[in-house]
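Structure incoming, see below.
One protein chain omitted, others in place.
== chain A ==
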Amino acid sequence: LPEDARQAIHITADSATRNDQTGITLYKGNVLLSQGSMKVTGDSIELRQTGTTITTIIAKGRPAEFQQRTAADKEVTHAYGEVLDYNIRTKELEITGQAKVSQGNDSFSGNRIIYDMNKSTVNAFSDHSGNGQRVQMIIQPKTTEQAPPANDDKPVSEAASGELNNQ
């Protein structure tokens, strides 16, 4: 939610290491971070600070998960991946490794996804190696009066971009 960014960040974990010189705090073991409607879970979460301001949240897991309600009337957006790298200032979430973003019944998956929360746009990229994971988009037809497009369930080319539920 828009007001999420103004709320305190809460985090719990089994253990943590803080390095004053680098400004990095690494939380490990059943890590849960929350800020308003935003929640991030993972095996480890690294917080990077400049001074006392948190600039970046990097979650790792099998998979790590990010979820947030972008607006009161929208469904919760879920993002999954081996590494979730969230830039707090740009509100850009980069997901690598088994990446998937879903909102309601719509979903994008690929090897790497960049989800821009300001614009609610998703850029998905496949893995360039031969047997890599290709980009897949599933956009469910909207209600009948909105002239539903054909159900596009087949893999898409190397890269794809789209917008999450923005009506």
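Rule of thumb we're sticking to: a contact is a pair of C-beta atoms (placed from the backbone, for glycine too) under 8 Å apart; a residue touches a chain by one contact, two chains touch by 3 or more; residues count from 1.
Rule of thumb we're sticking to: contacts and distances are computed from a predicted model.
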Expected UniProt protein name for the omitted chain (select from "LPS export ABC transporter periplasmic protein LptC", "Alpha-E domain-containing protein", "Peptide/nickel transport system permease protein" or "NADH-quinone oxidoreductase subunit K") would be "LPS export ABC transporter periplasmic protein LptC"
Of the candidates A:His10, A:Arg62 or A:Lys119, the residue in contact with the absent chain is A:His10
Missing-chain contacts on chain A, rising order, are 5-21, 23, 25, 27, 35, 47, 49, 51-54
